[in-house]
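Heads up, one of the protein chains got dropped from this complex, but the rest are sitting where they should.
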Amino acid sequence: MVAIWSPETKFRIWYEIEAHACDAQAGLGVIPKENAEAVWKAKDVEFDVARIDEIEAITKHDVIAFLTHLAEIIGNDEARFVHQGMTSSDVLDTCFNVQLTRAADILIADVEKLLAALKRRAYEHKDTVRIGRSHGIHAEPTTMGLTFARFYAEMDRNLSRLRDARAEIATGAISGAVGTFANIDPAVEEHVCAQMGLVPEPISTQVIPRDRHAAFFATLGVVASSIENIATEIRHMQRTEVLEAEEFFSKGQKGSSAMPHKRNPVLTENLTGLARLVRMAVVPAMENVALWHERDISHSSVERNIGPDATITLDFALARLTTVIDKLVVYPENMLANMNKFRGLVMSQRVLLALTQAGVSREDSYRLVQRNAMKVWEEGKDFKEELLGDADVLAVLSAEEIEEKFDLGYHTKNVDTIFARVFGEE
Amino acid sequence: MVAIWSPETKFRIWYEIEAHACDAQAGLGVIPKENAEAVWKAKDVEFDVARIDEIEAITKHDVIAFLTHLAEIIGNDEARFVHQGMTSSDVLDTCFNVQLTRAADILIADVEKLLAALKRRAYEHKDTVRIGRSHGIHAEPTTMGLTFARFYAEMDRNLSRLRDARAEIATGAISGAVGTFANIDPAVEEHVCAQMGLVPEPISTQVIPRDRHAAFFATLGVVASSIENIATEIRHMQRTEVLEAEEFFSKGQKGSSAMPHKRNPVLTENLTGLARLVRMAVVPAMENVALWHERDISHSSVERNIGPDATITLDFALARLTTVIDKLVVYPENMLANMNKFRGLVMSQRVLLALTQAGVSREDSYRLVQRNAMKVWEEGKDFKEELLGDADVLAVLSAEEIEEKFDLGYHTKNVDTIFARVFGEE
Amino acid sequence: MVAIWSPETKFRIWYEIEAHACDAQAGLGVIPKENAEAVWKAKDVEFDVARIDEIEAITKHDVIAFLTHLAEIIGNDEARFVHQGMTSSDVLDTCFNVQLTRAADILIADVEKLLAALKRRAYEHKDTVRIGRSHGIHAEPTTMGLTFARFYAEMDRNLSRLRDARAEIATGAISGAVGTFANIDPAVEEHVCAQMGLVPEPISTQVIPRDRHAAFFATLGVVASSIENIATEIRHMQRTEVLEAEEFFSKGQKGSSAMPHKRNPVLTENLTGLARLVRMAVVPAMENVALWHERDISHSSVERNIGPDATITLDFALARLTTVIDKLVVYPENMLANMNKFRGLVMSQRVLLALTQAGVSREDSYRLVQRNAMKVWEEGKDFKEELLGDADVLAVLSAEEIEEKFDLGYHTKNVDTIFARVFGEE
Partner (left out) sequence: MVAIWSPETKFRIWYEIEAHACDAQAGLGVIPKENAEAVWKAKDVEFDVARIDEIEAITKHDVIAFLTHLAEIIGNDEARFVHQGMTSSDVLDTCFNVQLTRAADILIADVEKLLAALKRRAYEHKDTVRIGRSHGIHAEPTTMGLTFARFYAEMDRNLSRLRDARAEIATGAISGAVGTFANIDPAVEEHVCAQMGLVPEPISTQVIPRDRHAAFFATLGVVASSIENIATEIRHMQRTEVLEAEEFFSKGQKGSSAMPHKRNPVLTENLTGLARLVRMAVVPAMENVALWHERDISHSSVERNIGPDATITLDFALARLTTVIDKLVVYPENMLANMNKFRGLVMSQRVLLALTQAGVSREDSYRLVQRNAMKVWEEGKDFKEELLGDADVLAVLSAEEIEEKFDLGYHTKNVDTIFARVFGEE
């Protein structure tokens, strides 16, 4: 990902755009074929970034600096038709979209790897029961596999979004100073785009419209927020009092300069921060949309920064998250211990339902459950025992029926159905 | 749009969800058919919002308050199976997505109307020549039709994005306290979703995953940014010194309490502000994604605010922009006058190109053009006259060739091609 | 707070500005004294908001509508000098700053109440020992009083920031259409500002510069983030596995429609969401700064929204947080139980230090501590017992010295010093 944003890559893409444009111009008879061919002499030449910077320091114009350097390589005479009829933005904007498209390809591959890890862990822990929590409070049992599966489904949506985002910015424009093709035939744009893996922008001004980039960075922001979502779950799981899972801890690693027993979820905390970094690109990308007339250059400094920063950070974050998921140490026995912390209270919903179904009014059922639950909560009693000793409850539910309400299988019976929805029927 | 977010609509949707769920439960034999049928007794009853609020003041729980009120209408006995096996969020989240889906339908219709206006104005001014500007500075001629056409293309992309965003949030979930369907059959979810125009969320927790909502509000932010883009163009056009267009000004309207001659672009300035308002929903919607475990309620207050605010504001803004576009007063004669402000200087690019093509080196061409351009700029000369009086120029270009460079048709020759790209071949 | 933003309050402030301006104009001899006096006839009249709206529907101008209504009350002839030499923004902007200043006063009082609650709870739990956590993992003991004290210190900084923010926006401007005082004497501005509790804006255009408002809303965003900080701590404390504190739970309140045992930290989760809502005003307030020339109206719709929304939400949030803090149920015994969960491991830092001070190299000390810690972690042993049984440790530390390392007083010895820093020497 870092290579995509190097000056070398940028100049290489500029060069390809210019060379393909010359080919198209020669095909149209606008420039001599031999001049177009001459440009390809630089095909395998490595451009001298320092030299280009040197020229730019004088001309204060990056594209002219590059073209001057290109002429130094292929000869002034041979280079005279290069860039003809084009404007700098034709090169800059098409190049930026090539870079974003390649970045999107990497991010898509990143998410695919993450999905593979999530799917593997989901099946591995399909039946590993843990307590589901709302508001950080125990609710009903679920399974660790369902947790992985829902992250899979969320990331699968992000995969679709990234593919859409890629399509959004896979356009190029070679349309001249204000987008009218006054000095260049639309066929040149078509040829260059086809060669660079892009589609022609249907209508551009001097620049490619920035709503495309806003949508692209907004998508990165959504993906980053999903990373934060997964990271937050793991951070909670690794808390001392919960300890249902831990990030992998390599032997040589020191968690703290002074407390050797601490195994801190630093990777997922880091991912939480990285999510904020990616997300901060969203608003400026949206502020970039309203350029003045056929363009102003206010978007440029923003993009030079968020282009590499947001994609490199997201690439790093996705790879890191994949490692975390892949190596996450899961503690099923702690999950069971946590679930039983309040001695059956998590089954109160089932009991409530059973009472209602047995004909007790909703309000009465609620009161029956509540009075037994409070004894568990406040006096440390066992919920099932209390129910079995409550005459009013026994008047409507048999001991067997009460026992049945504490069967975990009841809660996992639809896991296969959900897995089929998420991963497809297999 | 406001109606979608009224308490009446909300309770109506809650009611439909509960009633359809009862139907499905009865179909499965879980609850008696007559109880399911009894729920429909409230089909045409208007719920008493004040009464529900009254109950909620005591129970501190909105769904219970509603269910209590429903029981008041259809009878306590008849109501005892309503909501069975469900959790509040099953109702709340499914309802919220119904509301967002309906809001999206309105926004989609809004954009379609805007597109119709943009298309009409684009064809009306297809050949109305105006100067294209980069950096606020005259560049090359373009046409007002192309300006409308590029806004059309941008809004057409927004139409696609809104359709995607609608699909993102057109899901429902009736999956219980932690999403395991422990107390309710997945078939209930399928039935309710089908009846409410949604698809079942493949995997939910207590709530529908919030990456969907983040993507939804991010899309609204992109649409808003496009509105700002169009509004900014019109604000520039209406500036005293430019005056190429004006917002429609009704007879009775007073632009200022003290300066009667002022016709201020207040609608498009207002749209610029509205764009900021819509956009501010994006970041909190993304911050909402990382809920704790199977849900926490932090997203709720955010959504209660940005749900109505962002959609109502965007609906209003799209309608306002459509009116602005529809009635925009365009001044073609001012466009021509502006273009000629610097006496032909905007044609310098063409002359530069002609010199190059006639065999002059790029650097020499640049210098030839520059020295004549500076006389126009600094001494108020006419560019064409200067060129016709420059022996070095005449040495390579004939007077006829120079004259030809100032032909406006040269700049508009590809307008039809671009229109065909944007609006399709007709 | 809601009253500040009512139309009634707004028109009342407009009226006062106009009336004071007339007084000043009369004092300067610009308008007749009797006309200025006549304006005060409306002093105790309640303005008819519906009537003003009716007029505005025709004039499309709010200030003119108000002035027309005022003339209806005090007489057309008497009203003819009202608003003379002024521009609408003189009234609108000065009024907005009066509203923001009053809002700031309420927020300052809110924070003062919150500080009182935090201070009371801090002293109450000054010596209530609980485990300090970094990364969600047990670190070293601290006290609940220190937790309250640091929130006090943070909110005390917010108090200073709010006072600065109040000063930022306590300015008024009566400077005419572009701020030159061409049609009105600066003395009018001085008189009106003095009467309204403001200072004159040193230099205005048609409007008061918006960097002031940006700084104001940025401050609200910081305060909101501090609320989120405190709310997050409480949410963690109330987690089932931690349960060191709970939000107060009123008798009638139902936490969930189906799980009666659940006591959810819904107030602090709500506060987390409210923090996002307040914070979302920050960026648009900053985008409002760059108005075009002497003003454009893009800021207006933004401010009409964020003005009331951000201040009302923050007022509500501060009051809610104060209640939460005031009534927070603290469980000191659970704090102790949690601290001892890993049988002394939290004292490893002290042991490490003791070993180093006894002459063992840093690396060796680390290894000695680590090997005993791992037995606690992995085999459920007691840390102190293990140390007392480790010959290498006993070779440098006596049993008494080891015992001393597990004394809690060691960790709380500087609590008084810190309290003196935070609350002042008492």
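Things to note:
To keep things simple, chains are lettered A, B and C as they appear, and every chain counts its residues starting from 1.
Note that in this section a contact is a pair of C-beta atoms (placed from the backbone, for glycine too) under 8 Å apart; a residue touches a chain by one contact, two chains touch by 3 or more.
Note that the structure is predicted; figures quoted are calculated from it, not measured.
From the options B:Ser6, B:Asn76 or B:Gln370, the residue with contact to the chain not on display is B:Gln370. Residue A:Val266 is the one among A:Ala116, A:Val266 or A:Leu336 that touches the chain not shown. As for the chain not pictured, it touches chain A at residues 58-61, 63-64, 67, 83, 87-88, 177, 235, 250, 252-254, 256-259, 264, 266, 269-270, 272-274, 276-277, 279-281, 283-284, 287-288, 292, 296-302, 305-306, 309. The chain not displayed touches chain B at residues 131, 133-140, 235-236, 238-242, 256, 258-266, 269, 283, 287, 338, 341-342, 345, 348-349, 352-353, 366, 369-370, 373-374, 376-377. For chain C, the residues touching the absent chain in the complete assembly are 76, 80-81, 84-85, 132-136, 139-142, 146, 149-150, 153-154, 157-158, 161, 164, 168, 176-183, 186, 200, 202-206, 209-212, 214-215, 218-219, 221-222, 224-226, 228-229, 231-233, 236, 272, 275, 279, 282-283, 286-287, 289-297, 349-350, 353, 356-357, 361-362, 410-415, 417-418, 421-422.
Keep this in mind: only the chains that are shown with their structure count from here on.
Rounded to a whole number, the gap between the C-alpha centres of chain A and chain B is 24 angstrom. Residues of chain B found to touch two or more other chains are 177, 272, 279, 283, 287, 292, 296-297.
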